[in-house]
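Every protein chain of the complex appears in place save one, which is left out.
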Amino acid sequence: MLKTETFTLNMGPQHPSTHGVLQVVLELDGETVVQAIPNMGYLHRGIEKLAESRTYAQFIPYTDRLDYVSSMGNNLGYCQTVEKMIGVTVPERAEYLRIIMTELNRIASHLIFMGSLAIDLGASTGMMFGFRSRERILDLFDMVCGARQTYTYIRFGGVSADIPAEFIPALERFLTDFPAMLDEYHRLLTGNEILYHRLKNTGVISAQRAVEIGLTGPALRASGVDYDIRKVEPYGIYDRFDFNVPLGQVGDCWDRYIIRMEEMKQSADIVAQALSQMPEGTIMASVPKVLKPPAGEVYHSIENPRGELGYYIVSDGGVNPYRLHVRRPSFINLQVLNETCQGLLIGDVVAILATLDSLMGEVDC
Amino acid sequence: MQEITGLFNIAEILRGILGRFLPDPQLVDICMSLINIGAIFTIISLTAVVLVYAERKVSAFMQRRSGPNRVGPGGTLQTVADMVKLMAKEDIMPAGADRWMWMLAPILLFIPAAAVFVVFPFDNKVIFADLNIGVFYFIAMSSQSVLPFLMAGWASNNKYSLVGGMRTVAQMLSYEVPMVLSILGIVMLAGSMRMSTIVAAQQHTWFILLQPIAFVVYVITATAEINRAPFDLVEGESEIVAGPFTEYTGMRWALFFLAEYANLLAVSVIATTLFLGGWNGPWLPGWVWFFLKVGGMVFLFMWFRWTFPRLRIDQLMSFGWKVLLPLALLNIIVTGIGMYIYEFFS
Amino acid sequence: MSNRDINTLLAKIQEQYLEDVKIVGEKAQTALLVEPQRLLDILEFLKTSESYQCNMLRNLTAVDYLEYIEVVYHLYSLSLRQAITVKTRCSMEDLQVPSATSIWPSANFQEREIYDLLGVKFTGHPDLRRILLRDEFEGHPLRKTYQAGNTGEKEVKSLC
Partner (left out) sequence: MVGKGLLEGMRVTLKAFFNKKETLQYPEIKLTMPERFRGGELELDNKKCIACGLCARACPNHVIELTTGTDEQKKRHLTSYIYHSGLCLYCNYCIEACPTNAICWDKNYENSRFFKDELDVDCLAIAKQKSAEIIDAAPANQTNAKQEDAFSKEGEG
């Protein structure tokens, strides 16, 4: 009697397209996925535990290492949470600088998304192009804070340094070049029929399911749910800018891709607006050197390129946080992987992983 | 002075020299065969060296990088250095591998890749064996490469390899059919399967002008036959790591690599011979034209690879069976009717 | 959403469930403190009732307060754009909290994370395994009593 059975394929932790050290245990029936169980923790550094033995300010460099392709957002979220606890108002100029940096970082992060999606689908030229443009943004950051990935730029009460004189011309040059770059990607990737057919109608997540499973960020908006924290609960000075939140209709990989491409355009827009509105002035509020927030707890979340990045800090009035929890969007978004992959093919798992855009530094924390 | 530069004349001169030293004309023939075999192997191994370098340069240039430029002038010796490195590497056999099958696979893959070269007309009269079934021989030999892929995939005792091996079988078998059908139109027009006759028939009009659809179908299926992007599902590195080659190291892996580039050259040569008029061309000697055209085809395949994303397996299959096959069949019907009408009027 | 609105909303719930629910904290930190045995009822109520519609579980975490562990649910209503914090406590002797996965599937990984790092057992969870640490790991690192082993700092000192 002939009988067929499924087999298990360990995709990762060393695999070209699991974006780091994610292990996906695939149960396959031929090429069809029966189950895809993500298995993480290979990059667990115990950052939440480390926070309990560091002072509030000393934890900022560690936030860089969570979602290491959009560290500005991580800095911003953490600093705003602590500022909420101690009640500091940030100077105007610093607020604008924060917006400029986080939005530039969003573009950089989405460029990485685009590049990694392209190479996961086999178009390595797309990746090279994406990384090339990202380099321009990193050069800008390098100019401002002396680092290309781990910025530690945003601090309690402001930012660590004002922009140097050559920054604004360089940024303006980038902003004028950027639409042409974006257009190049659209012509190389978006218009490509193979890419379209690979992504369209694969990995569909319905709006209801997306909310239930806790998706946030572009992955949620691709399903048509209008939830962008920059709009619904504007933190910082986001209410002063005019931008659109692109929404998808179906919630498939294609929507998740297109939305991020559109978001890059919106972010460039926000940067241009912020640049024109930015006043002169100080960049740092007076914050005590030794920070002792009053006992209590705060949950604050911001819109990171990967979704809702939340910090929950419990203070006992001492110099170290009593408990610090990070709501990592990549971690929670990864829950949807299994049910989305079921019934699809191996090639689709790669596409779904790439469009969910989970980053292992953040997943494992 | 085309006669002196032609490859055939070089062979004739060589034959003349050998004839002076060897008494028996049969011995001269044997010697010439050995020289030919040597020439073919030189071409194949040189091809791999040149094409790997070319591919790296093309990919780099398309991605705005500068590519290898350290070893030798302009990095030209990079591939040689890589070959030396590969030879020096440890030969690792995975535990639980099917020993003999595992060792045979790369060699078996290389043999058909090399064997197809005997029917390629590099220049007027320069052909190792001008078989009267040349096209048929090419198709038969090149489809042999399915088996070694499956052997490698099965014997490696690795699931990625197995999936890759299975994909190869599905992909190569289903793209073989439209490929054969697209070539069939040419054979109908030329009225022969002999390579030299086909080239000679293109003295005035290249078959690409008469058979544009067949050319498109051929290029697509050829890309799939040699497992290059956008049809590189067999070794799609972001899905199944390296497919059947996952467990191979050192020279064994290099043999796979060699065969891959030999195949790339082979399909380019066939495209040149069948569609682009082979050695035909004005002013320049025939073999220069031939290699120029082959180079153009190789560049086209590389261009595809560094631009397109990969297809998914089900899309690949449905594209092969639902689009290419009907297209190729249609092309044959149209060709047949066209030939009938042409004969009717002339 | 002002604080007063939330407070009135929370007060309403308290009226409904009386002794099982307390309001703790003040201002922006107001939260509902719920007895573990009534937790699922109240979460279900918060999700389905017209005036709350908390259809999204934003964040789920736990804090070790030495005598007890507090599990914190940050709920959010996408339609009403309001956030509610619900807390529940379980004593160190009996670390059991009903799982919220049946109400919000997004609790799945987060509950596993809490189980992994703090050792709270979520009853009714479909797949309660360690998630970040390896399966054979002993102890729960985020507990205040956890003794960290060899850290990088110690290594440095031994080197010098």
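Each chain gets a letter, A, B and C, in the order it is written, and its residues are counted from 1.
Definition applied: a residue touches a chain if its C-beta (ideal position, glycine included) is under 8 Å from a C-beta of that chain, and two chains touch if they have at least 3 such contacts.
Everything numeric in this text was worked out from a predicted model, so none of it was measured.
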Contact residue for the chain not shown (choose from A:Ile154, A:Leu188 or A:Val363): A:Leu188
Touching residue (missing chain; options A:Asp142, A:Asp269 or A:Asp316): A:Asp142
Chain A, residues in touch with the chain not shown (by the definition above): 54, 57-62, 64, 125, 129, 132, 142-147, 150, 152, 160-161, 164, 184, 187-189, 191-194, 196
Positions on chain B contacted by the hidden chain, ascending: 58, 60-66, 69, 303-304, 306-308
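FYI, only the chains that are shown with their structure count from here on.
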Separation of mean Cα positions, chain C and chain A [Å, integer]: 24
Inter-chain centre distance, chain B versus chain C - centres from mean C-alpha coordinates, in Å: 63
Chain centre separation (chain A, chain B; CA means) in Å: 45
Chain A contact footprint on chain C (complex, rising order): 25, 28-29, 55-59, 61, 63-64, 72, 74, 78, 81, 85, 104-106, 108-110, 113, 117, 130-134, 141-142, 146, 148
Chain C partner contacts - residues on chain A that touch it in the complex: 40-41, 44, 46, 48-49, 84, 211-214, 225, 227, 232-233, 296-299, 301, 308, 310, 312, 314, 322-323, 325, 327, 331-332, 334-335, 364-365
Contacting residues of chain A [partner chain B, same complex]: 7, 9, 15-17, 28, 30-31, 118-126, 128-129, 132, 188-189, 192, 194-195, 197-198, 345-350
